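Shown here: the complex without one of its protein chains, the others still in place.
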Amino acid sequence: MSFLLSELATRFDLELKGLPEVKIRTAASLLDAGKDDISFCTGRRHLSELEGTQATAVILHPDMADCYGGNALLSENPHLAFARISRLLYPERRRPAGIHPSSVVHAEAFVHHTASIAENVIIEKSVNIAAGCEIGAGCFVGEDTVIGEGTVLKNNITIHHETVVGRSCIMHSGCVIGSDGFGHAREGDHWIPVPQLGKVVIGNDVSIGANTAIDRGALGDTLIGNGVKIDNLVHIAHNVSIGDDTAIAACAGFAGSTVVGKRCTFAGQVGVADNISICDDAHFTGQTAVRSDITVPGVYSSGTLLEETRSWLKNATRFKQLNLLFKQVRDLTKKQA
Amino acid sequence: MSFLLSELATRFDLELKGLPEVKIRTAASLLDAGKDDISFCTGRRHLSELEGTQATAVILHPDMADCYGGNALLSENPHLAFARISRLLYPERRRPAGIHPSSVVHAEAFVHHTASIAENVIIEKSVNIAAGCEIGAGCFVGEDTVIGEGTVLKNNITIHHETVVGRSCIMHSGCVIGSDGFGHAREGDHWIPVPQLGKVVIGNDVSIGANTAIDRGALGDTLIGNGVKIDNLVHIAHNVSIGDDTAIAACAGFAGSTVVGKRCTFAGQVGVADNISICDDAHFTGQTAVRSDITVPGVYSSGTLLEETRSWLKNATRFKQLNLLFKQVRDLTKKQA
Partner (left out) sequence: MSFLLSELATRFDLELKGLPEVKIRTAASLLDAGKDDISFCTGRRHLSELEGTQATAVILHPDMADCYGGNALLSENPHLAFARISRLLYPERRRPAGIHPSSVVHAEAFVHHTASIAENVIIEKSVNIAAGCEIGAGCFVGEDTVIGEGTVLKNNITIHHETVVGRSCIMHSGCVIGSDGFGHAREGDHWIPVPQLGKVVIGNDVSIGANTAIDRGALGDTLIGNGVKIDNLVHIAHNVSIGDDTAIAACAGFAGSTVVGKRCTFAGQVGVADNISICDDAHFTGQTAVRSDITVPGVYSSGTLLEETRSWLKNATRFKQLNLLFKQVRDLTKKQA
């Protein structure tokens, strides 16, 4: 597929600088781009790459239009314009509608005739798969689960019973949705499992990463809001609620009953304790441990900075005497006064 | 299914307060409960929820009996009583016995006639599946593995050869048991894999979370004791030994040959180094790094507390000068003396 640069400008309502008749077929980074490629530049820190690029055209912020002599499309949000243009150049691979004969679909399940069920899929009783869904090879969809229009499940995914998934979601391979929460009551030395009676309810436009696990609620449900984006190997415990448009990077973990607001971001390996409440628009840098409620929007961190192990060990040993040091300094101050 | 409150009191040996003839059909939290629901209250911090609940009956500690005017069952351990009653109200979904025709069971494997083998399961040679087991769709069970009575495997689980699993265990979807340990010998710049000749031995009443991975031993076995509860996305390396009734929350990791005692608890994202020995009854808060032996029962932590990134960065920068600061304060103290 190819497009004239002018066609792209018109379709996405972008100002064109340069030759409208050049053909765009493919997308690439500034560094790798060549003939027929469109690329994009997100800021002045990429200026040298911009100046050296061989791309046929580049998407730029209007403020940078003067920095580049080649063909350009101007956008207030070059990354977004690039996302849209590259989706046009590279339409998603969609499987043909229909049910592969190796799959086992329960007689009382509903699969829309425009949905695609790949090889070795198991669809249990009373499941409802809406129009345009795509269920990849090796997936399991448990009883009474409902999957909304256009949602795509990649491969070897397990969705347990009674899960509700919205429209236009994408679930990546190996994820597990609706597994039992980690709930046990103590009896003497032993742990007695508490039945996990709730379910998982997932909104629209949600993305869930490879090998991520989201547990069903114990009583009441685990909730994933609209537009939430979750990366790989994330753990979301029972009865967690994640607000709309929040993004969670890989290896983060959320303990039970924690409630997260809207538009939050969690960098990789962040851990959030149980029963925590986090307001809207809170952001957490990598590996931060969140052990108390967050009530004020902002950026939060914990941990220490990396250093050579030899010096780190000395400082870390001193950390264990830190409270003592404060007392010493207080005494010194008093004496000096 | 429904029960009179008096029936529940008798069956679980609990004192009844209020109307014995009310019917209980379902379970819910204090907040969500309504007609026919039983709920539970674990302490005075939930007093306002208790006072406002619409539950038909509530399970309470005897000390709180006077706080509540409605129907109640009194228990020294309300959470445990609730776990038992809700298991009665919501019996586990069990699959019918038998082998689904899409599964491949080796002629020399033994599957008890009361066990259930779901769709697309692979059972290799000399596997032994005991009475009442349930093997979910897409599971693989490797040669010579033995699975004890009543153990349930959810979906898309891989259990490698020679694994020994006890009675009444539950394994959640996507977990991998008996994968090769991460063992390599150095040859110049390269890593040469060391054959992993041991196996994984799992006790009774063990729970293993979704997408958790437990490696087989290198020489000798990886051991998971009776009653151990392991959450999602946990890593247990070769030759680790976990003592009875220890509980491990999500995203925790245990490096090779570490030995953990009984009744320990590990909160989420705790990391334990290799060849560590941890005594019984040791507890670790979230994200703690365990780099040395623990010989005294207690509660342990590491890390720093969350703060705004702006101030955190200043403090974290100072951490790298901490040993120096101690020297300065010592000098000041000396001079002042």
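Order as written gives the chain letters A and B; numbering starts at 1 within each chain.
In this section, contacts are C-beta pairs under 8 Å (C-beta built on N, C-alpha and C of every residue); 3 or more make two chains touch, one makes a residue touch a chain.
Nothing here was measured: the structure is a model prediction, and the numbers come from that model.
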Discussion item. Using the touch definition from the top, which of A:K35, A:H79 or A:K125 touches the missing chain?
Written reply: A:H79
Worksheet, complete the sentence: Of B:G34, B:P62, B:G98 or B:G298, the residue touching the omitted chain is B:G298
Response to the item:
The missing chain sits against subunit B at residues 102, 104, 120, 122, 138, 140, 143, 156-158, 160-161, 174, 176, 179-180, 182, 184-187, 189-195, 197, 211-213, 215, 219-220, 233, 235, 237, 251, 253, 255, 269, 271, 273, 285, 287-292, 298-305, 307, 311, 314-315, 317-319, 321-322, 325, 328-329, 332, 335-336
Worksheet item: Residues of subunit A in contact with the chain that isn't shown?
Response: 27-29, 32, 77, 79-80, 82-84, 86-87, 90, 92-93, 100, 102, 118-120, 136-138, 154-156, 170, 172-174, 205, 207, 209-211, 227, 229, 231-233, 244-245, 247, 249-251, 262-263, 267-269, 285-287, 303-310, 312-313, 316-317, 319-323, 325-326, 329, 332-333, 336
